[in-house]
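And now, chain A:
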Amino acid sequence: MSALTAPPRIGRARRFAGQFFRMPTAIAGVAILGVFTIAALTAPLYIHSSDLDVTQATGGQLAPPSRHYPLGTDQPGRSVLLLLIWGARASLAIGVIATLLAVVLGSAIGLLAGHYQRWLGRGLMHLTDWFIAVPSLPLAISLAAVLGQGATSITIAIAITSWTATARLIRAQTLTVEARPFIERARALGAGNVQIMVRHVLPNVAPLILVSTTLTVAGAILAETTLTFLGLGNPTEVSWGTMINEAYTGSAVSRGAWWYLLPPGIAIVVVVLGFTMTGRAIEHILDPRMATR
Partner candidate 1 sequence: MSDVLAAELGAARGGGAPRWYRSSFWTYLGGKLLGATISFLVMLVIGFTIFNVMPSDPVAMLARQHPTDPAQKAALRHQLGLDLPVWHRFLNFVGHTLQGKLGDSWQYHQSVASLIGERLWPTVLLIGSATLISVALGLWLGIRAGWRHGSAFDRTASGVSLVLWSVPTFWLGLILLVLFTVGAGPIPSGLFPAGLMSTPGFSGSWLAHVGDTVHHLILPCLTLVLVIFAQYVTIMRSSIIDELGSPYLLTARAKGLRDDDVRRRHAVPNALLPSVTVIFLQLGTIVGGAIAVETVYSWPGLGFLTFQALQIPDLPLLEGTFIVLSASVIVMNLIADMLYRVLDPRVRQQ
Partner candidate 2 sequence: MREEPAARAPKALAGGPTTRPLGAVGRDTLAALLEVRDLHVTFRPDVRAVRGVSLSLDAGQTLGVAGESGSGKSTVALSLLRLLPSSAQVSGEILVAGEDVLRMNWGRLRAVRWADASIVFQGAMSALNPVRTIGEQIREPILLHDKVGTRAARERTAALLDAVGVPARRAGAYPHELSGGQRQRVMIAMALACRPNLIVADEPTTALDVIVQAQILQLVTDLVHEAKISMIMISHDLSVLADTCDALAVMYAGRIVEIGDSRAIMAEPRHPYTRALSSAFPAIGDPASRLAPSGLTGDPPDPRRIGPGCPFQPRCAEAFDDCRTRDVELWPAGSGHAACLLVLPDRARSASPTRGNLAQSGEAAS
């Protein structure tokens, strides 16, 4: 591999895919994500607003699982299974959008901090360190509370508490990439700062951004469900967090209605595992030394 030119990308992608699909955890992770994404995207095809409307519920109140309602019903009598599938949309959407915001912000800061190494870089790194010093859940709670209940507030709150991990990672990688000879060559040929960062550094840190994204989504979904559970979400919207919240505030807990309590939590665990396994697999392939083995 010539150190002077950026390596060809098609061959690398193919090699990466080959390695990736040879790891059982990777396959499991991608399978999980695939199932949930498809379920979430196709839900409007078979779930109608009547299924979700509390006034049109037809099942018994908090009825245990039966043939017609495989996962039982909730307090007003809606099918828990349909709620679960519909809830995936909210949780996944918030998780992904918040992560995208966080990763874009984090990558930008990381890239700038790694590239401009003197006062701008050091300043940005100090800023990142100060942000890290503030515990994330109290900060997210405070932000969401002040911004008002709802999905938007939660999304912004999660984005603001999640960008630091990406920033540190991308900064470290930027420093590594910029130490390579081909960057010097580009500079000698007169490439400007923006050009170096965008055309040369960015493609080389992109895989790590992908890793960071998948791992951040895992944390974002956990954060979203926690914030929703604490009451900061929109109570009329159906999400996994609100389902557990209702189990908590309603009588589901005292009546032992496990079918209402278990499925959303299990769904969260499975989806988070899916993202984590996928992210770790990518990380392992990119740099086996960096992964936590």
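Convention: a residue touches a chain if its C-beta (ideal position, glycine included) is under 8 Å from a C-beta of that chain, and two chains touch if they have at least 3 such contacts; residues count from 1.
For anyone wondering why these and not others, all candidates are chains of the complex that A comes from, given by their letters.
What you see is a predicted model; the values in this text were computed from it and never measured.
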| item | value |
| --- | --- |
| Among 1 or 2, touch partner of chain A in the complex | 1 |
| Of all residues in chain A, those that touch candidate 1 in their complex | 129-131, 133-139, 141-143, 145-147, 165, 168-169, 172, 215, 218-219, 222, 225-226, 229-232, 244, 247-248, 253-256, 258, 261-262, 264-265, 268-269, 272-273, 276-277, 280, 283, 289-293 |
